[in-house]
Each structure stands twice: as C-alpha cells, then as structure tokens.
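Encoded as structure tokens, the structure appears first; notes follow it.
Right after this comes chain A.
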Amino acid sequence: MLQLGGGVALLLATGCAAGSKPQGATAPSGTAPAAASSLRIAVSSYLSSWDQDFVGFDLTALMLYKNVYPYLIDYGVTDVNGAQILDTTNITPTFAESFTPSADQKVWTLKLRKGVTFASGNEMKAADVKWSKDRAFAAQANVAGIYRVIGLTEPDQVKVVDDYTVEFTQAFPSALTPQIQAISLYVFDSVEAKKHATDADPWAKEWFAKNPPTGGYFNVEKATQGQEIVLAANAGYPGPDPARTPTIRVSVVPAASNQRLQLQNGDIDIALGVSKRDVADLKKVPGVKVISAPSNQQVTLQMSVTTAPFDDVNVRKALAYAVPYEQIIANIYGGDARPAKSPVPLDMPGYDERGYPYAYDLEKAKAALAAAGKTSVASELVFEADNEEQQQLAVLVQSEARKAGIELTLAPLDPATLAERRQKRSVPLQITSGQLWVNDVEYMLATSLVKGANLNYSNYSNPEIEKIYEESHTTVDAAARGELWAKVQDVLAADVPWVVVCQPNFNLPVREDVAGWVQPMDGLARLRFLA
Partner candidate 1 sequence: MSPVDPDLLSIEDLSVVIRRPGREVAALSGVSLRVGRGEVVGLVGESGGGKSMVARSIVGLLPGGSHATGAVRFEGDDVLRMDAGALRRHRGHGAAICFQNPRGALSPTRTVGRQLTDRLTTHRRLTEAEARQAAEEQFAAVGIRSPRRRLGAYPHELSGGMAQRVMISLATGCAPGLLIADEPTTGLDVTLTKEILRQFRHAADADGRGVLLISHDLASVAGVCDRVVVLYAGTVVESGPAARVLGRPAHPYTRALLRSVPDVDGRAVVATPGAMPLLTAAPRECPFAPRCAHATAECTADRPSSRPVPGAADDWTLACFHPRTDELAVSEPAETPERVTAAAETVLEVDDAHVVYRSRFGKGGHAALRGVSLRVAAGETLGVVGESGCGKSTLAKLLLGLVPPARGDVKVAGARMSDLRGRELRQLRTRVQMVFQDPIGSLSPRRTVADAIGEPLRALGLPAAQRAERVEAVVDRLELDRSMLTRHPHELSGGQAQRVCIARALAGEPDVLVFDEPTSALDVTVQAQILEVIAGVVRDPTRGSVFISHDLATVRGFADRVIVLYLGRIVEEGPVEEVFGNPRHPYTRALLASAPSLGAGFAGPKVTLTDDLDDTEADATGCPLAARCPFADDRCRAEEQELRSYGAARAACRRVPEIPDLLKGSDIRV
Partner candidate 2 sequence: MAETVVVGTARPGRFATVLIVTGSVILAVVALAAILAPLLTGWGPTEIDPLGTLVPPGPGHPLGTDANGMDVWSRLLHAGRLDLGIAVAGVAVAVVAGTALGLVAGYLGGWVDDVLMRVVDVFQAFPTFILALAVAALVGNGTGNLIAVIAAVNAPAYARLVRAEVRTVRESAFVAAAVTSGASTFGVVWRHVLPNSLTPVRVIAPLNAGWAMLTLAGLSFLGLGVTVPAAEWGAMISLGSPDVVAGRWWTSVPPGLVLLICVLGFSLLGEGLQERAEAKRR
C-alpha cells in the first residue's frame, strides 16, 4: 500500500517538474528535495490574490508580485558599506530593452526585447503592454493612482507603435517617471488572458485572481492555497542577471515565534515575519545571521491639523517634545534604528536637519502646552491592531505623553476600520510606518503632504508647500530641487504635522548559508538575487 502510494507521488512529481522546465538542476526526486538548490522562506500570510490590478494589497502579495510578474524595468543594485541595496537612482531595463524619454521628457518610449516568452509560449509584445496598462486604468486602483503623479490618466496616452515599441505620452514632464514606471510596468500575458475574459469580465479578473501570472523572474510551480508557494526560476529570462536559485519555497507561518523556531531549527532559510524582539535574539543564535541594513522606513506620529486638540500647533509641538525617541530606539528596536531629524527620510535626496528642534524634553513639552493655553489635553492614539511594534510604541508614547499632560487613549484598529477612519481624515493622532515607493520628496509631497493627497492623514495644507510642489513638477535640475526641499523642511519643522519617531533598520534573520540578499528600498524582497 505504502509503496504504491510512493509510486504515485513520484509520477506526480516528475509530471510537475517536466512542465516547469527546471534549468540546469536535476529533476527533483520524490524522496529528497535537493536542499542546495532550494530555499525556504517563511511569510506571515498567504497572498490574498494573484491579481495585482483589481485586488490584493497585502505585503506577501506585493512581495510575490515583484518576483512573478515581468517588470520591464527595475532598480539597479548598489553597494553601500558592504550591503547590497537597490539603487533608486539607477533604473535599468530588465525584460525591456530600453526605456527612454524624448527631449522634453514628456514622451517615453519603451522598447521590448524580442523572443521573451510567457509560460504559455506566447511572446511578450507591445500589445501585452498596452492591454496591461489599459487593464490598470480600468481597475482604477493603485497603478492608476500613481500614474496621475506623472501625468498619465487616460489609456490613450499609452500607444503601441509596433510589436516591440510602446509610447507613453505624459501630460507634463516629471522627474519621477523612471521610478514610478519601475513599480508600474508589469505585464500580463494578454493572449492567454483574453481566452479567459468574458463579456461580464473583460479583464479576466476571475481567472487572474486564482492563477498566478507568468513570465517574471520566477514562475509559480505550485501554489497550495494558504500554505505554500513553490517558485521556479524562469529559464526564459532574457536579461543578464536571471534568478540565481532554481527553486524557492514560500511557506506561510503566521505565528512569529514559529518562524523563529523553524529558522533556528534550519527548517526555513529566511524568515520574513519575525518580531523585532526575536531579531535581537536571533543575532546570537548559531547558524543564523541577521542581515541588517539602514532603511528609509519611517515611523511617524501623524496628527490631524484640523482636529482638536492637534489643530493647535503648540499642542503638536508639545507632543513632539514628549516622545521619548531614544528610549523607543533602545527598547523597541534594540538600538537598531536611526533617529530622524526631518520628515524627509534620511536617505532621500534632499534630507536636511536644519530647523528641526524636536528632541525628548518634557519641560519644553509642558511649556509648549502652556503656550497653547492648556495644562492638559486628551486624544485618541490610533494604530494597527495586529502590529506589535506599533502597539509597543503606542504604550510607550502614552506613558511619556501623560507626564507632559497629554492623555492618550489607545485605539488599535483592524485594517478595514483603520482604512475607513483614515479616509474620513478623522484620526486626531495615529502611528504610521512605511516607506515611500519612490525615493523623492516630490513624490512624498504628492502622496502625503499636499492638500487632498491620499496619504495626507494629517489633513495638512500649507500654501507654501503647495507652491513648491507645483514648481517641482517642472524642475528637473537636481540642485534646484535640493533648494526646494530645504524650504519644505523648514515649513514642516514649524508646522509639525508629523512627529518623526525614527527610521528602524531593516533586519532580516536568515540561515548563515543564505547569500545574495539585496536590500529593497521599497521593502519588497527581490528573490532573484538570493543564493
């Protein structure tokens, strides 16, 4: 009975392997997977959907998209103090041959390589790019949202010139175009997709929700819903740097402590979902190393400038003085974080500490509160319910703010409620942590600080900032932009819509033999470099 079972298993295994065309490596046998050629990565949750346009906005999904969708251009890699990090200033074509602007920087021409194929065998052509961008506009979701920043709002602005050439005609030139396109130029196999499209579902949403895209650095060899995704390197990648590991298993392990246990035991190679506390411990565990790199992830307290009590700038200042920055870095991040002295992230071009006076000082906090004519204020402090780091931060801030006369009620919210409250702009004080996908102050202003911007949870608006923002669209010169950004930081230091808590380093516990980690500036791992 058992032998028969084994036989069946073997047949199935070879069947699958034959379909996925493993390159170079021997076909995996049914009994022992070749440990050397496969890597195991633990993530906290299974991705919600394979469809990047219409649904799916969880971290696991975004990370996987980066590796299974063919992105036509992507960031290059640079070496900073021995650490490999993605270089946002160096955008290089990957699946594409080139991506170049016209002289006025309004028309960008994308040239495709010939002979690049999807798993179906269909060749990647300009029609695929056009269909994919049409789909993104139709979805009216994320890509459509950020395209607006660079003046792309209509499907007509994307034009097929010939089978291998596509033109993007922007409404205005933008310094952000390469970076924005780097995160938006992913392509579907439109020939295949059209087979599954119906009148009711012209964009094959149903099909893409369940079926992974093909043609990226990796193809999904097998996806066991809720449990595991097996990625196989795409042998058909045309560029110079194909994926280095033939097989990567992405397993879902929700409990952080379980990820840690499995990493210690060597059952997984990379743990993407361990807690800050565990990272500190894992540094000492033999067989495990922690890859650490400075990151542009910002942890901030955003105050609504139109909601009491933070509609008074002095109250905002009081809070900025009442946050125990150093204690937070020491206690919550185990010292693995950089203090930030500006709302502009440390590694963003234009960062400037000038005129940012805020450090932990309860006396100044009380004084600021007194300047507002108050001895005490009360507010809600909103944060993500399932985020342990934010929870700890909230507790610490609550404890210190109380000493300055700011009584905070903690309100952990689930994702849906948080999204709704943020949308209503009715959160007086909230913790946000995140990283901008485009490492540029203009992008930051566009998304977070101009009137009506989507991430402008502070409901902040300042005529001067608006003016600078307008000006920046057409300012392409780096030095001139630097001037503008210095002014931005002066204004923000005076208005304090945000209290910037710190910039935690990126830490990733991995097994010792894992090599080739490249620190992603957007926080989404590029698995192709791993070995």
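These made the cut because all candidates are chains of the complex that A comes from, given by their letters.
To be clear about the criterion, a contact is a pair of C-beta atoms (placed from the backbone, for glycine too) under 8 Å apart; a residue touches a chain by one contact, two chains touch by 3 or more; residues count from 1.
Note that the coordinates shown come from a computational prediction; the quantities given were computed from them, not determined experimentally.
This complex pairs chain A in touch with one listed candidate out of 1 or 2: 2.
The touching residues of chain A, when paired with candidate 2 in their complex, are 256-257, 260-261, 264, 275, 277-278, 281, 324, 327, 331-332, 385-386, 388, 391-392, 394-396, 398-399, 410-412, 414.
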